[in-house]
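Here the complex is missing one protein chain, while the rest keep their positions.
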Amino acid sequence: MSVSYLEAIREAQAHLLREDKRVFIYGQDISGNFGGAFKATKGLAAEFPGRVLNTPISEDAMVGTAIGAALEGMRPIVEMQFADFSSIALNQILNNAGTQYWRTNIPCPITVRLPSGGTKGSGPFHSQSMEGIYAHYPGLIVMTPATVEDAYTMLIDAVAIDDPVIYCEHKYLYYHLKADELPKNRLPIGQARVVRPGRDLSIVTYSVMVHEALAAAEELRADGFEVDVVDLRTVKPLDTDTVLASVARTGRLLCVGESFPWGGVTAEVIARVATEGFHLLDAAPARLNAKDTPIPYHPNLWSEHRPNENSIAKKARQILAE
Amino acid sequence: MSVSYLEAIREAQAHLLREDKRVFIYGQDISGNFGGAFKATKGLAAEFPGRVLNTPISEDAMVGTAIGAALEGMRPIVEMQFADFSSIALNQILNNAGTQYWRTNIPCPITVRLPSGGTKGSGPFHSQSMEGIYAHYPGLIVMTPATVEDAYTMLIDAVAIDDPVIYCEHKYLYYHLKADELPKNRLPIGQARVVRPGRDLSIVTYSVMVHEALAAAEELRADGFEVDVVDLRTVKPLDTDTVLASVARTGRLLCVGESFPWGGVTAEVIARVATEGFHLLDAAPARLNAKDTPIPYHPNLWSEHRPNENSIAKKARQILAE
Amino acid sequence: MLQTAGRKGTSTPGKAAPHKRYLEAFRWMLQTRIFEEKLTSLYRGGLITGGVYVGRGQEAVSAACGMFLKKGDVFAPLIRDQAGRAAFGEPLLDVARTYLGSRQGPMRGRDGNIHRGRPRAGQLAMISHLGAMIPVVVGTLLAKRMKGEKDFVGLTTIGEGGMQTGATHEGMNIAAVEGVPFVLVATNNHYAYSTPNDREFVCADLVDRAPAYGYEGRSLDGTDLSECLDVIGGAVERARAGGPPQLVVASTLRLAGHGEHDDASYVAAEIKGEDFARDSLQRAEEFIKEEGLADADTLAQWRADATAQVNEAVSTAQEEAAPDGNEEDWSAISTRTLTDRIS
Partner (left out) sequence: MLQTAGRKGTSTPGKAAPHKRYLEAFRWMLQTRIFEEKLTSLYRGGLITGGVYVGRGQEAVSAACGMFLKKGDVFAPLIRDQAGRAAFGEPLLDVARTYLGSRQGPMRGRDGNIHRGRPRAGQLAMISHLGAMIPVVVGTLLAKRMKGEKDFVGLTTIGEGGMQTGATHEGMNIAAVEGVPFVLVATNNHYAYSTPNDREFVCADLVDRAPAYGYEGRSLDGTDLSECLDVIGGAVERARAGGPPQLVVASTLRLAGHGEHDDASYVAAEIKGEDFARDSLQRAEEFIKEEGLADADTLAQWRADATAQVNEAVSTAQEEAAPDGNEEDWSAISTRTLTDRIS
């Protein structure tokens, strides 16, 4: 048996609905036989009647409703159809969920699932990675699982946490990524994972780019380089210690993300390493992001727009040559 | 005669309405005798009938309408009542204005004025600085004038530019900051300004924090340190060259902003200097931002939440001691 | 059509129970007026930081909103709801502490003035973005239903200006789709800050929005306390009994500035002579006197009681310590182990 990243998300939700009667799922097209645009809730409406609810096309109200339910003791999961449409709910997420605990002392345990990131032919409005926006504002935890195991355990943790969680699941990984089984153990939230230890260069990344980075690391091994790959897992909180420990091993840093290049996760990571681990660096750190344009529809353009194994390997070689 | 930062904004708009019949202003409470929550359009409705229009409380539609008018050849200026309410218009700004030119090849010359930043007692929803969110997405120019002169000339430039501009005016500077007269000359958009040359430390900052940084620099001069203060003026595009030239002079960098600490302008500046000017740095760069919580209402909390002269001077001394 | 036009003129409450209710409401209104005048004078004296927002002119509407709600109900008051908050049970001390920035208030100096609440007591703490509290109320009601609670209702208020936000639309609609017991009381006080109705919306009466969402709609004269009690009480009752969501649209004039910083000089002179521009508190007091529901001594005593309560709340709050930035732990999340460490 094997389980995909998408199935892990579905299974985590089944588990949550089964174990915790406070949990319900709220989103567009997630109910009935349909089970969501990506089938992440397939079968759950039938198994858990009244707890997997279709909503109108009203992202702002979806999140507002979830906030109210959370204040009343529930543990809602909101599925955005695409991360890109969470722009409509941004006010509720940042200004209502994000400020609730700090203002009122009452926690606001909502989980917002954002099907994120680019896939072939999806274009400017069905491809975005918005973790950088949500992490910038206070009051939110932002998760970006890169593996089937993390997709499963982190979603379960997300719902257990008393604070609002933005759970960025990557659409490219939905079907491409498979594991043999659901995980038995889990790494705590807030801890990054050294996916592959190395001594010559640290590639710090998250979500889909972990896999591109691993492929690039493999390529570089042929040249005799040992690349340390760190998967951040959550971009907020960001596990600075694990990142610094990696840079301490290698002296060199490349930070890779799929989102837009101004600010965001890669700038934050480099800022942390530069400010807190400056003496660890033997060479200038570098970053690789998508280009500073909307995400193109055409595969020829899209493949140039986002980082990938080749561009990562190329950039890594430049750093290693310094 | 003297002119305040706020008057400069009003005068720039008067000038624009006078010189360019494509210009109109769109926003809440900006018309009639009232002239806006901060009086930035005081008198303009009477002087320019039909061109300073009150809108319903509909930020999304305000920006959407401006986009449509811009596509038809107008040069709308949208006044948000507070930057914080632009969260409601975020989708139109990022996904419609920001993608328009790239997608259709037709430029979208709107200017969105965001009364930004903290003032005493304004609390979580009337104090935000959102430049980091807008700069993260492609397709927008983000201005953050720090002086009366820039407030004037940059707003005029903003409207002249064929692309969407987010003009972040700082509410704290509205009345506090005065100049003798309106400027005759201007620095081009995209160019940062060395406000004060120095040799020991570069403080790179923008908007209201330029003044806190200058005060801190003055304080440090007493200790014999010469601080180079760079005012970014626009945070996108960000004038990396001027920043690097400053760091080349000093070898040390402190980056200061009033917004939230995760990501944003300060992370971006440090990332640029670390990646492009690593060898220029003699010590670890540092940054100073607001704290990672909503902006507090009470002055006692607010004064701790944001950076100020004292915290800047303190941080600067740490860097200088390294 | 379910909607009925608001009656004009003074209404005559006929029975004893309504009289008792009327007088109770009047006392909340009176207390509110006294408290808000106190807040204004503190503000003018420089003793309040930030804005002061009062409900002058709409105390009747607001009092009625709070009075029909019980423990277990949810109330999301807005900018002009001091009367309703008090009637629903918010301690006066919460108000004083929040305006004066006491660390002992519910917001502990972190937020101020009208942005206060105690979600656990069913009173949500509004955010500024107008309309945003509507879906939040819906969510609390949905949760209560899921948990098997019975006999509850949720009410929130909005201005005619706030009716134009996307959040209001999505929130009103989702309440109907979920079929929760929800009441929205909208007050058209003829201005949103400085903006008059003609730049806000076009329909004849905002109650025309009710059928658009499958709500029952009623409009009323917000200066007439008796009508406020009847109509809002009725709406709460119908929602509680399982009826569709309710939209009540009250007509008033804002008898103060938008906030106390604002002299409201933009308010058209003509409008001040309209029926909806009357002062609901004054009307109620006249009615009480005319009908002999309370004598002059009683009225004076009520005023004195309210003044004493207000003064006590204010002086208590004034003696309390302000928050201290050095003692804050500066974490926006409750799970401290997950607080991001950013330097």
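As written, the chain order gives the labels A, B and C, with residue 1 at the start of each chain.
Throughout what follows, contacts are C-beta pairs under 8 Å (C-beta built on N, C-alpha and C of every residue); 3 or more make two chains touch, one makes a residue touch a chain.
Please read all numbers here as calculations on a predicted model, not as lab measurements.
The chain that is not drawn here is touched, among residues C:R209, C:R238, C:H258 or C:R278, by C:R209. Which of A:F48, A:W262 or A:F278 touches the hidden chain is settled by the complete complex: it is A:W262. For the chain left out of this panel, the touching residue among B:E11, B:D29, B:D60 or B:E79 is B:D60. What chain B contributes to its contact with the hidden chain is residues 24, 50-51, 55-56, 58-74, 76, 91-92, 95-96, 98-107, 138-141, 161-163, 189-190, 236-238, 240, 272, 275-276.
Touch with the hidden chain on the side of chain A covers residues 28-29, 31-34, 37, 53-60, 84-85, 87-88, 120-126, 261-262, 289, 291-294, 296-301, 303-305.
Listed for chain C, the residues touching the missing chain in the whole complex are 164-170, 173, 176-177, 198-204, 208-209, 211-214, 244.
In the analysis below, only the chains that are shown with their structure count from here on.
Interchain contacts join each chain to each other chain, per the touch definition above. Comparing the CA-atom centres of all chains against that of chain A, the greatest distance is found for C. Averaging C-alpha coordinates per chain places the centre of chain A 41 Å away from that of chain C.
In terms of their C-alpha centroids, the spacing between chain A and chain B amounts to 30 Å.
Across the assembly, chain C contributes residues 107, 110-111, 115, 127-129, 166-167, 331-332, 339-340, 342 that each touch 2 or more other chains. Shown for chain A are the residues in touch with two or more other chains, namely 91, 95, 98-99, 102-103, 138-139, 236, 238, 275-276.
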